[in-house]
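Note that one protein chain of the assembly has been removed; the remaining protein chains are unaltered in position.
So that you can tell them apart, the chains are marked A, B and C in the order they are listed, and the count of residues begins at 1 in each.
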Amino acid sequence: MIVPLDEAVRELVHDGDTVALEGFTHLIPVAAGHEIIRQGRRGLTLVRMTPDIVYDQLIGAGCAAKLVFSWGGNPGVGSLHRFRDAVTSSWPVPLEIEEHSHAGMANRYVAGASGLPFAVLRGYSGTDLVAHNPHIKSITCPFTGQELAAVPALNPDVTIVHAQRADTDGNVQLWGITGIQKEAALAAERVLVTVEEVVDTLDPVPGQVILPARVVTAVSPVPGGAAPSYAHGYYERDNDAYKAWDAIGRDRAAFTAWLEELAGEAPRTRPQPAGRAL
Amino acid sequence: MIVPLDEAVRELVHDGDTVALEGFTHLIPVAAGHEIIRQGRRGLTLVRMTPDIVYDQLIGAGCAAKLVFSWGGNPGVGSLHRFRDAVTSSWPVPLEIEEHSHAGMANRYVAGASGLPFAVLRGYSGTDLVAHNPHIKSITCPFTGQELAAVPALNPDVTIVHAQRADTDGNVQLWGITGIQKEAALAAERVLVTVEEVVDTLDPVPGQVILPARVVTAVSPVPGGAAPSYAHGYYERDNDAYKAWDAIGRDRAAFTAWLEELAGEAPRTRPQPAGRAL
Amino acid sequence: MTTVTWTADEIMTVTAARSLRDRMACFVGIGLPSTAANVARRTHAPGLWMIYESGTLGAVPDHLPLSIGDGILAETADTVVSVPEVFNYWLQPGRIDVGFLGAAQIDRYANINTTVIGDYDAPKVRLPGAGGAPEIAASCREVVVIMRQSTRAFVERVDFVTSVGHGAGPGDRERLGLTGAGPMRVITDLGVMEPHPETRELVLTGVHPGVDVAAVRAATGWDLAVSEDLALTPEPTTEELAVLRELTGSA
Partner (left out) sequence: MTTVTWTADEIMTVTAARSLRDRMACFVGIGLPSTAANVARRTHAPGLWMIYESGTLGAVPDHLPLSIGDGILAETADTVVSVPEVFNYWLQPGRIDVGFLGAAQIDRYANINTTVIGDYDAPKVRLPGAGGAPEIAASCREVVVIMRQSTRAFVERVDFVTSVGHGAGPGDRERLGLTGAGPMRVITDLGVMEPHPETRELVLTGVHPGVDVAAVRAATGWDLAVSEDLALTPEPTTEELAVLRELTGSA
């Protein structure tokens, strides 16, 4: 249950898989994303409500064949240049996209977690998203005749999230902004959780979300594994890193150099220095 | 916002209303139910997943024209005799019933809280509930063609819940087993919350559910207001009271005497002695 | 050598407990199912993961909960979730290995009635209703039913199908889209019944010590088939009885 990150990624993430790395601004599983790049996975369908720099990196590294998302950007900074380059110039490989709204994506995960084939929402009506996404349909309420939107369940082969803590049995605890992690994990076939620390007992914390061990496939201790995003109670967001990414991501050569540097790093030593401790 | 219970019930609960008193074994708003009896409301559509003795009392008192529910009994003891008497002998008034499964009721509240006209679930398939309840229909997944069950949203005119605490602004905090209270409250037009105590600040508690003041219509301080059920952290379940109810509920004369005694009690002084303090 | 004595209810509960394997996820109803699950957790299945419909996941109560919403469940659970979550996120997707149900009536095909005896609109007896049972019976990987056996309870056809067992026979569960295997054991104070692999009809596959096959058939409202391979329930062990009696306060 408690395994090193490189081993967990090797066993759980396969070429061609549908992989969701979730974390809404907070607790983004960046170290796990880097390990996927390092292991050279190809042809992934990457899923994420808010693809940001780690997805820009995965896309730039050529790991992804498709991106399913609702908002892609470098939050507070600007665009994702590797994402743009893949969409507009197929560099390094073509990237198919499927885009939704946040409400649509959230409900797709909810349906996936619930064992339902689809979800119903008031959404998309009148937007051009409908014409460009065959996964948005309409459905009629059998009681009122109202037309609503339907979206298919999202059931990733693997969901990866980062959390503050796990216990030795593999029960996972996260808190602060908990976003869509619970649903993304419950919707997946396999679940990998990187954590700041493994502890003997999970002391209850207000606002916590618990992922019971039986829905978790593997836990990998990766202190600082969410940096440059933040881990509530552990370290703050490294805004400079987000800004610095803009220049790297903007330029294919600079990005390629970044990629080479990443490849040269030992998989499990790198994450430690990241993050600004609280 | 903070008003005495008798005033809150007078203003928020009207003859003919659809009224949900929720609380799954824990935090049952018994004192509020008694106040509805005392004020002689009639023609209510009473909604509750698990009608137990306070609903037996409301039904026996003739407050209800209809009951919408999924499991009716005196938990751990046996049947609800006033409920049976109303269903089988129309005493004191006829009682229409509409019954669901727990999953169906829970999803009806979820749809109500979500502003959707209906909810979808894997449920009811093959059961005789379908033939006896026009509010269970089937719906076809527009992506897979699978047949699923659809139930209409439940939007009570008033939802009443009991909670441990509220602050003076009317933000409500409850914890322990939180059941369906959040959804039942968010689904309602008006929300009345009885609380063990009103405090200046709600210190966060693990597992808490917060109902923000803007979805709460009135808060009434009623210490012991959930007895003979329990309030996690305040008092335990009074099992003897559940057992004692069986003899009272079984007999029209004994029940009528109970009713007269209730009518004679001052509305706001009664609840205090109830409950076995922790 | 000591002589162990036990009641019919005790062997029923102990036999039900033995149906649970260690580390299973078990959806537990109150009453006999809860007692059996708690016996199992204290004997051969210490890693049993009990879910109560009130939303407590992985509770390890130190006494028998009085209701499915007892405070001890919340205090000892791995986590407490809302009622919509326990049904939608845990039961519905098929995460639960076994659902434990009771019944007022059960029929030849293990369909379950907890709604009414008699006609729905003019019932002889009004029962509590469905609760969580229809979806537990639909979505748990398998279902175990615990109830006392009599011709009143074991009927040719239930008066009301609250929860589907094997419908009217082979293929019905699949046709109805029910994802779990349905009732795979019915455990009573007399013996154990299991659905025939082909006909899906309940067959007597075991009797408790001292119970005659004829007595079981006499307590059944249809012509109960008997397995050629009829088992004799092993007696409750001293440990099982001690645990059960401590839990129920009848030690």
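To be clear about the criterion, a contact is a pair of C-beta atoms (placed from the backbone, for glycine too) under 8 Å apart; a residue touches a chain by one contact, two chains touch by 3 or more.
For clarity, every value in this text was computed on a predicted model and none was experimentally measured.
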item	value
Among the chains presented, those that the missing one touches	A, B
Among A:His26, A:Arg41, A:His135 or A:Arg165, residue touching the chain not depicted	A:His26
Which of A:Leu5, A:Ile36 or A:Met49 contacts the chain that the document leaves out	A:Met49
Absent-chain contact - pick from B:Val93, B:Val130, B:Ile210 or B:Ala244	B:Ile210
Absent-chain contact - pick from A:Ala106, A:Val195 or A:Leu259	A:Ala106
In chain B, positions touching the absent partner	113-116, 171, 182-183, 186, 210, 212, 214-215
Where the unshown chain meets chain A, residue by residue	24-26, 49-50, 69-73, 75-76, 79, 83-84, 87-88, 99-103, 106-107, 109-110, 121-129, 132, 146-148, 176-180, 182-183, 207, 209, 230, 232, 236-237, 239
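One rule holds in what follows: only the chains that are shown with their structure count from here on.
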item	value
Maximum inter-chain contact count - chain pair	B-C
Chain of greatest Cα-centre distance to chain C	A
Inter-centroid spacing, chain C versus chain A (mean Cα positions, whole Å)	41
CA centroid of chain B to CA centroid of chain C, Å	28
Shared interface positions of chain A, touching two or more other chains	115-116
Residues of chain C touching at least two other chains	88, 92, 139, 179
